[in-house]
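Heads up, one of the protein chains got dropped from this complex, but the rest are sitting where they should.
Read from first to last, the chains carry the letters A, B and C; within each, the first residue is number 1.
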Amino acid sequence: MTYEVAIVGASGYTGGELLRVLAVHPDVNVKVVTSREYANKPVYYAHPHLRGIYPASLKFKRLDDPDQLSDVVGDVDLVFLALPHKVSLHYVPKALEVGYKVVDLSADYRLKRVEDYKTWYGYEHPYPDLLEKAVYGLPELYGDKIRGAQLVANPGCNATSSILAVLPPAAERIIDLDRIVVDVKVGSSEAGAKPYRGGHHPEREGTARPYDAEGHRHVAELEQVIRDYTGRDVKVGFTPHAVSMIRGSLASAYSWLTKDLAPLDVQRIYAKYYAGKKFVKIVRGAPMPYPDVKNVYGSNYAEVGFALDKRVGRLAMFAAIDNLMKGAAGTAVQNMNLMLGMDEDEGLKNLVPVRP
Amino acid sequence: MTYEVAIVGASGYTGGELLRVLAVHPDVNVKVVTSREYANKPVYYAHPHLRGIYPASLKFKRLDDPDQLSDVVGDVDLVFLALPHKVSLHYVPKALEVGYKVVDLSADYRLKRVEDYKTWYGYEHPYPDLLEKAVYGLPELYGDKIRGAQLVANPGCNATSSILAVLPPAAERIIDLDRIVVDVKVGSSEAGAKPYRGGHHPEREGTARPYDAEGHRHVAELEQVIRDYTGRDVKVGFTPHAVSMIRGSLASAYSWLTKDLAPLDVQRIYAKYYAGKKFVKIVRGAPMPYPDVKNVYGSNYAEVGFALDKRVGRLAMFAAIDNLMKGAAGTAVQNMNLMLGMDEDEGLKNLVPVRP
Amino acid sequence: MTYEVAIVGASGYTGGELLRVLAVHPDVNVKVVTSREYANKPVYYAHPHLRGIYPASLKFKRLDDPDQLSDVVGDVDLVFLALPHKVSLHYVPKALEVGYKVVDLSADYRLKRVEDYKTWYGYEHPYPDLLEKAVYGLPELYGDKIRGAQLVANPGCNATSSILAVLPPAAERIIDLDRIVVDVKVGSSEAGAKPYRGGHHPEREGTARPYDAEGHRHVAELEQVIRDYTGRDVKVGFTPHAVSMIRGSLASAYSWLTKDLAPLDVQRIYAKYYAGKKFVKIVRGAPMPYPDVKNVYGSNYAEVGFALDKRVGRLAMFAAIDNLMKGAAGTAVQNMNLMLGMDEDEGLKNLVPVRP
Partner (left out) sequence: MTYEVAIVGASGYTGGELLRVLAVHPDVNVKVVTSREYANKPVYYAHPHLRGIYPASLKFKRLDDPDQLSDVVGDVDLVFLALPHKVSLHYVPKALEVGYKVVDLSADYRLKRVEDYKTWYGYEHPYPDLLEKAVYGLPELYGDKIRGAQLVANPGCNATSSILAVLPPAAERIIDLDRIVVDVKVGSSEAGAKPYRGGHHPEREGTARPYDAEGHRHVAELEQVIRDYTGRDVKVGFTPHAVSMIRGSLASAYSWLTKDLAPLDVQRIYAKYYAGKKFVKIVRGAPMPYPDVKNVYGSNYAEVGFALDKRVGRLAMFAAIDNLMKGAAGTAVQNMNLMLGMDEDEGLKNLVPVRP
């Protein structure tokens, strides 16, 4: 059986990556793609690497308004919304009305508490009931809920790497929940396909610099998940850094142990959460003791690891992902698989990491 | 039906790429991998991105001598030899004796004329009869012969990009065969996994510099193929350049038109040779008029294109490939598919280019 | 004695580089800088690396129209025009009227033949008399004329690398003047500070791709200089390539020898033109036989070299420069030194190449 899907906002990097992944998915057909900038152009105008992968007959459709959604998209099983924040906001209720299953890749339905949208995104969320309905789409933690969901809010890339690193030790309370900091290193594709000064090659290549260091929105997702697992409100310091690569989000999180543990104890805690998770690799020992973004390039895998500095009592928690894959399109397809009743890794298992 | 294969010399970049490709091949099982450096270690010791992709039970076997080949490799349908030049030389006859089909990724059987080995590689070739038997493994040009071959010599990466760019205009004699130069830009993975000064990150990143500019061995393959198609001995100027990327070989070849042609005429000539070839994309017009190595990253595709400078009467001929894929492992698997009677693109069609 | 200069259009990369160079010039003071985008902002708003190098009191002035030039710039000895093509066009006559010496970094006064502006830039040049008056500002070739000039047209970066590579063999007619091709590899800073899609980090990093392959404007400068030296009209094939680095222009030019020469003969020809030229290094033999853009990074030096492929009779001619320095600001300051009667290398000799 083949499912039909649509990608709304398919000309950006996330849209292109969804197309790349779905091109090798055995049971899914991309029926509709939309883009205003590339309306009526074939897919490869926005994604030159997909020339010949999709037929020239698959052209971007124009979609200007949520009200046109069902007319433009037609009869499909699931819709990916790869739209900017605050634009997706109004497409979601329309899509749900039509009866589509929805994976929303924006931030508009990730947070549960309506007041958090005021705090972090500066707007009054108009659909608080949908916030309740939405499932936070990190399948390694919320797989069961995702399976039955009509609306899944796909996590942010830096949130994903941070959560995968921090959650097991936090949930097990082996670290000081009041003293967590996260330092993320992220590639240039994270900011999207639209040129801007900080992303101009001469400005971005060779750099290592913090940004949004007084509070980056993705931390709200991390705090929400920790709260979910511990019942406690926590406040995490979070600092993303622009580094000189295209793909990759490496989260390095730090806290202090609340009890005396050996490395093997910590490893067991990670294993408790991730054993059997097909896309999480717990990295430890030879030949590379810690995660490396190069090891997950182009794939849906996450490498997770840690370092226990006994002298200091400090636990470093690491996770490396491809920000466009496990941090966006890969997880989105994983969510789709669950929502449509397929195996979680269908299609995705074809995407082996590319290295060197 | 599942075929069994072995990769001899599997710890280098070409070996790793064969493993990556074969991991998604539906009809092939990698039964044996050998490496002296990583003997008895699981695959991910050499290729950390393949952790979990292959079972830890697949360990590198030690193989020191051609005489041990059949003992170490056992019963398989085909052997990939990913060994250094002059080492592969003596493994080939042993492998053929056992009855294996062989794809040799070294240069040792690529040239037809025994004297060329003296000229380009500085040794007397000990098996001239096998040079005759070997088929030059560029499936876009020699597909029919490859199908029935027991021994296929896989082309060099820079030879592949150069041949794909130059051959159609040369074969059709629309360019001056005595005035061809090729300028290749190639990524750092081309030189293999072994560290050396020129490949050290601080020395290689940010560079653009020629090397081997007085005559690079890969030109012998290009000249041989042109001779094959035109019956003429030609001498081509060939200059590779190290540039600042990991993967990619871009050939820019130049010559002068022998008659007055319009761009469309040239395009037809490329189409004559490559129409229906699944892995060659002829690039022309919007949105990107010329090949880009980024468009084939991680895949077996080649982008081929050209630019006709009417004012000068000069034809620029371009081809962009991933040097580890279409330039090595991808073509090797394509050859294997043909030799074992499968569809040419089996497995390979799962590898969509990764961009950005 | 200290000279006063102004930089008109100082917020781009060329303007920034002029500021960097002049900061260490012992005899020159930057009195005025203009920029519309950064009007009234201190220099470091456009050039964050120059924070503290120039006083915060040096602010960009607004300059909207050539008629305001003398009012805004005031009393200075020399004006650098670092404006876009066709904008500089009308500033030059105004600056000359005021009596300023002028180094124009645009293309508007580089070509001698008025019809060339129609061909290459698509406009009717309104000041043909000034084209005659202007001196082409490549000091290694036109130093004597530059010394007495009021208007110097600073060469294009890719023209500079190409000319330095090709001119000696061309002028001495040891190569076939009808069969020259130039293949340039250039860094991302060449296209300027303004963000655009092809220069967006995810699109530019990791690439190697040709552009403007049917005829790039810089070739007109190369052809003009060859004509100057040989009295012959020549047509050169010219193909720039975007590669994955920020700075650097490497020209690889190819032609065929018209007589039988040994490498040492060719070397003597380069020496004839460049011996005693302070910023040209003829590279040959160990440890690096050919030019490398990394060896001139951040400096005004050019590395020039060649490779003679005896088998083919082909001469490869190479030159590597920093496109922002020898290809723009460095040469501009060298021209200024000559025009103001200082030593050619004043200030510039402080800028030793940065490597690795």
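The rule is simple: contacts are C-beta pairs under 8 Å (C-beta built on N, C-alpha and C of every residue); 3 or more make two chains touch, one makes a residue touch a chain.
Remember, it's a predicted structure, so these values are computed and weren't measured experimentally.
K.L.:
Of the residues C:D77, C:D108, C:D292 or C:D309, I need the one that contacts the missing chain.
P.N.:
Answering carefully, the residue with contact to the hidden chain is C:D292.
K.L.:
Which is it among B:V114, B:A193 or B:L340 that touches the chain not included here?
P.N.:
B:A193
K.L.:
Among B:D108, B:E172, B:E205 or B:D309, which residue is in touch with the absent chain?
P.N.:
Final answer for the missing-chain contact: B:E205.
K.L.:
Pick from C:S88, C:S106, C:T160 or C:S189: which residue touches the chain that isn't shown?
P.N.:
Looking across C:S88, C:S106, C:T160 or C:S189, the contact with the absent chain belongs to C:S189.
K.L.:
Contacts of chain B with the missing chain: which residues?
P.N.:
Its contact residues with the unshown chain are 13, 187-189, 193-197, 199-206, 245-246.
K.L.:
Please give every residue of chain A in contact with the chain that is not shown.
P.N.:
Counting over the whole complex, chain A touches the hidden chain at residues 179, 181, 183, 185, 202-203, 206-211, 213-215, 235-239, 241, 243-248, 250, 252, 254, 256, 288-294, 297, 307-314, 316, 318, 320, 356.
K.L.:
Could you please point out the chain C residues that touch the chain left off the display?
P.N.:
Within chain C, the residues that touch the unshown chain are 13, 16, 20, 23-24, 44-45, 47-53, 189, 193, 246-247, 281, 283, 286-288, 292, 294-298, 301, 350, 352-356.
The rule we apply is simple: only the chains that are shown with their structure count from here on.
K.L.:
Which two chains have the most contacts between them?
P.N.:
Here the largest contact count links B-C.
K.L.:
Indicate whether more than half of the residue numbers at the chain A-chain C interface occur in both copies; give same if so and different if not.
P.N.:
same
K.L.:
Once you find the CA centre of chain B and the CA centre of chain C, what distance in Å lies between them?
P.N.:
39
K.L.:
Roughly how many whole angstrom separate the Cα centroids of chain A and chain B?
P.N.:
One centre to the other, that is 36 Å.
K.L.:
How far is the middle of chain A from the middle of chain C, if each middle is the mean of its Cα atoms, in Å?
P.N.:
Averaging C-alpha atoms per chain gives centres 45 Å apart.
K.L.:
Which residue numbers or ranges of chain A touch two or more of the other chains?
P.N.:
Chain A, residues with two or more chain partners: 13, 189, 193, 246.
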